[in-house]
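Below you'll find the structure, written out as structure tokens, and then a few comments.
Removed from the display is one protein chain of the complex; every other protein chain stays in position.
Right, chain A next:
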Amino acid sequence: MFYREAGDFHTTYKDDNQTFPIKFDRIRYYVVLAVAFGVIPFLINDYWANAVFVPFLIYAIAAIGLNILTGYCGQVSLGTGGFMAVGAYACYKLMTAFPEVSIVFHLIGAGFVTAGVGVLFGLPSLRIKGFYLAVATLAAQFFLVWLFNKVPWFYNYSASGQINAPERTVFGMAVTGPNTEAWAKYMICLVFLTVLAWIARNLTRGTVGRSWMAIRDMDIAAEIIGVNPLRAKLTAFAVSSFFVGIAGALFFSVYLGAVEVGEAFGINKSFLVLFMIIIGGLGSIFGSLAGAAFLVLLPVLLKNILVGGLGWPIDIAAHMELIIVGGLIVVFLIAEPHGLAQLWKIGKEKLRLWPFPH
């Protein structure tokens, strides 16, 4: 009833190419943005920021990054944790080396450093595909974590081997360090996610995105119609690593504040982000956001129900949580292998016709 495209005519190709071609979608999108920027910052408290919003926003950036590589370009990567670590350590080195420069530039710089490292580890993709490439990126994961543990220069020779984010401000408000307000953490992550998601959308709908998808779907045909596979794959690695690096930098500086590389950026992190895009939907920006929200919210929700609602002991609840999340992922993949994004799409199709489906 309320979800109609009748009367919504597109008379130019530009109109037809919009991200949200249906007016209702467009309005909803602006409403979501308005709430995210105008309402949530005033209501947010430390618990909501640290347990839900900040991890969601940061994982969403990482998931978009990995989705560009795996979902759009078809190159499986298990090195996400390692690349997040590169972002974190690059950010740390930049923060301590140039304390007078704004943190925003450090974060972006960390993204570029990670992009470079990503391209380097992306080189094997020119020769190997599929599972074999996944193993090659796994090597990146272990090598990078080892490197940051082994070479003291990366953690500025600190005794603990950890890196700690010093206090940095944006427009006079602290965004890193112990004195950060909840809304400031939330805002900086939100701004980064919004801008990066917009960039990801622009890249994936244009020539670059088409060359990635062409390589994913049929690499031989792609090459024969003029896609340079070297360029396509390496740009995918670069852009993906750029996103993942910024996510890692935010994860370290804004969210955790202090990081020990093996713990924060281990292989678990790689799998977590990979699950996010598989559950959310490969090859979809919305899917990345949905997958990140699902895997961040579900444990929090289960914990609240099991511990808060049913009064179970915390250790049993923690184990149950793993079992339930794992089970749900399996059920989910059997029921809808294309992820939440596909469910959302089907739901929208149904709504278009509702209440007269024939």
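As a convention for this text, a contact is a pair of C-beta atoms (placed from the backbone, for glycine too) under 8 Å apart; a residue touches a chain by one contact, two chains touch by 3 or more; residues count from 1.
In the analysis below, contacts and distances are computed from a predicted model.
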- Among "ABC transporter ATP-binding protein", "Acyl-CoA dehydrogenase family protein", "Membrane protein" or "Sarcosine oxidase subunit delta", UniProt's protein name for the complex chain that is not shown is "ABC transporter ATP-binding protein"
- Out of A:Ile163, A:Met213 or A:Val259, point to the residue that touches the absent chain in the complete complex. A:Met213
- Message: Tell me which of A:Ile27, A:Ala221 or A:Leu322 is the one touching the absent chain.
- Response: A:Ala221
- Query: Going by the touch rule given at the top, which residues of chain A touch the chain that is not shown?
  - Reply: 12-14, 17, 199, 202-203, 206-208, 210-211, 213-214, 216-218, 220-229, 235, 239, 283
